[in-house]
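A single protein chain has been omitted; all remaining protein chains appear in their positions.
As written, the chains take the letters A, B and C, and residue 1 is the first residue of each chain.
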């Protein structure tokens, strides 16, 4: 078992004929994901890699292939519409990799997704990988992961790779690694993911990688204190970030005195969640908080 | 007991300082309605008839007076907003008397009202009167009604008066008389009202007055057949109406072959609902369908 | 409110729907000149506010200007369902590969705008609905979200096979919906939307009905109203805030309230008469309305009697009575008028009317019967 995706995941790739879409579709297939369909309007009838059927719409893809999960690699201007299309077509989980979606578009798309009862991950996220099931949906590199009992959740991309790589190198395999995205408005937040990890029997401990901006980490800290039985280790990026500057991610910005790394670290400490000061400290804290997890 | 309004109704009148609003507010008070507040933006602080406090917003009115029902007499351009305001302020029942509300405004206001869990009657309706409780919300003349066991529901105004007057004159008192409105998009349809009558213990039989346009009567016929235990007598106005012409009410129009009186009459006959050919036949049919109701 | 095809096409064009070039003319000479200037085959289309113009012979293809003139001579002045054609639209003829139906209505059942589309365009959608309902695609639009791009694309893909054409149709669907919302339409329709053999998509007919309730905020649309194409009685009634529809009978009637007015019409028919009209004077107590109402009905020479049926709720019977007195003073009334007034201030009204020696009735049944009697 893992969170949000597993062996039953039947994936449709939106934007499969594009540069990023085709590259990662191949990577996902090679890792073991059951890639059942692709969508590019106007390219319906083609075969991707000689075998995966391409459709003009997600609706057709779902009807023809029973796809239940979608991953989106379309341009930012069309991403919110692609999300709504997938939700309308009836998939259960949507992972939106696309970066740069206007925030008002997401403010309108999110209620649409919720009306349809879908789970949206992202946008502007690296997606999910479940090493125990060898399934991935997104762009997380398969080379750095290993099967195990740690759930990883993060707002960033390469920092997650760095942390996951260190976990794997130090003998900590993962149940699921999830990048929830660096935008201010996202479909799935830390709490949603922590809930999923708490109820996933294969996850024994969680590594949470936060960053400056917003209050998602603070709310996660409250949630952990109130609801979680499994140990959590946290790391917050952006301790040296100046006020008022967007640090790459649209959501990574300290406004006035709000959303600082310090505030988030304190929230976790108050919730008795050990916080690593540097990435390489994470495995050490994990060893203390959840002894015996090393493979 | 009666449907939608009763002795516990605490009424706020939106547009209480206007010509229609003030006239009918007085009529409602005199009949016995518990008029607790009025609203006219900018007139807050006044007293209506020397005793009913006037507020600038429905929110204030609800907070200060615990009003649970609103009736709207504002101009058509502001009616949809007035409906949303009442819904947002937390009243349970909203009766919109205003005629001439643009249909797209209603298409947007109706989901807002439903999100808030309110019951909207109208717009373009004469409202509700409950003779057993001597409560009225709207413009139905109190002089023509009498307490009894017949529930009356209608899409029109004066035709309802005519029918209710004949009922009362012939010894058939009413539990509740409801005008649901003559517009194509209304908050409460025949089925909603029939449900209320079916579950209201003081209602023993129902008179339903329909008219050309739409399919609300046809659906009501299906509902009666499937779900109603109480006898219903129907009348449909507009048997001689030409195709394609709006007959006064925005909703009273035969489009092509759809929405004719004939189609509706047949639907009721199929559902074994007796249909009066002329208004004065209603009491006769009622006597047959529900003997012993005469006072 | 209905508007003409050429006006609907202008509204569509303003939102970017492709429409072939066209101009309006009122004489055969103008038609000839326009067709000559185009130098191509044209279609001469009667502009009247009813459907079925083609079947009535009001739409003709002309291969050149001479033929266009000939057609115009036939069509101008023609009577279509009781309306006289006083202008025609000359549009450049378009080669047609396939015909598509596209329409948006405000749907009463879902309480939302619904887009209807069919690859079987060119015929009336009601006919398609009857004979082949599966050929009609329906898309319910959430007015809060608006029409989403993917929805247009998915709908368009059900109307054609070529993706280049689908893309054009999808764009036209978006624009059609935009026009629908922008002008407060109750119906906006393109039938047919044609695909040319070259794969171009064009709206060659257009129909828009406007929500009367929204005209107060649509002054530009209101100005499109063609008063010459309407019954003068309906125009006069609307200006006074009355609701009037002319019928073919001889028993006129004036009623307060639309439902009661319909029931009164129906009752005239039931008792063997023929209603001459629907006329709702509304809920207010303005005596001027009664005068206008009588005046409009007197304008119809086939009317032989008038039944006035007032149930006073908000409307006060004495106001109506006073209006009647004034009307009799101002107008030259030779027809019998039967009056039934009941409800608010009924006694005062009866007192006012007593002096006038009019036939009265206590019930609508009685009044209708008396009016029919007096009409024959």
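FYI, a residue touches a chain if its C-beta (ideal position, glycine included) is under 8 Å from a C-beta of that chain, and two chains touch if they have at least 3 such contacts.
Please read all numbers here as calculations on a predicted model, not as lab measurements.
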Cross-chain touch to the chain not pictured, restricted to A:167, A:205 or A:247, is A:247
From A:18, A:42, A:141 or A:287, the answer for touching the chain not displayed is A:141
Where the complex has a chain not shown, which of A:4, A:31, A:48 or A:161 is the residue touching it?
A:161
Residue of B:20, B:85, B:162 or B:217 touching the missing chain in the full complex
B:85
From A:53, A:126 or A:148, residue that would touch the chain that is not displayed:
A:126
What residue numbers in chain A mark contact with the hidden partner chain?
20, 23, 76-77, 100-108, 110-111, 126, 139-141, 143-144, 154-162, 165, 182, 184-185, 209, 211-216, 235, 237-242, 245-252, 256-258, 261, 277-280
Hidden partner sits against chain B at residues 41-42, 44, 56-59, 78, 81-82, 84-85, 88, 108, 112
If you put the missing chain back, which residues of chain C would it touch?
144-145
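Everything that follows uses one rule, which is that only the chains that are shown with their structure count from here on.
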Pairwise touch network: line, ring, star, complete, or other:
line
On a C-alpha centroid basis, what's the spacing between chain A and chain B, in Å?
52
Approximately how many whole Å separate the CA-defined centres of chain A and chain C?
56
Take the average of all CA coordinates in chain B, do the same for chain C, and state the distance between these two points in whole angstrom.
28
Quick one: which residues in chain B touch 2 or more of the other chains?
none
Among all residues of chain C, which ones touch two or more of the remaining chains?
none
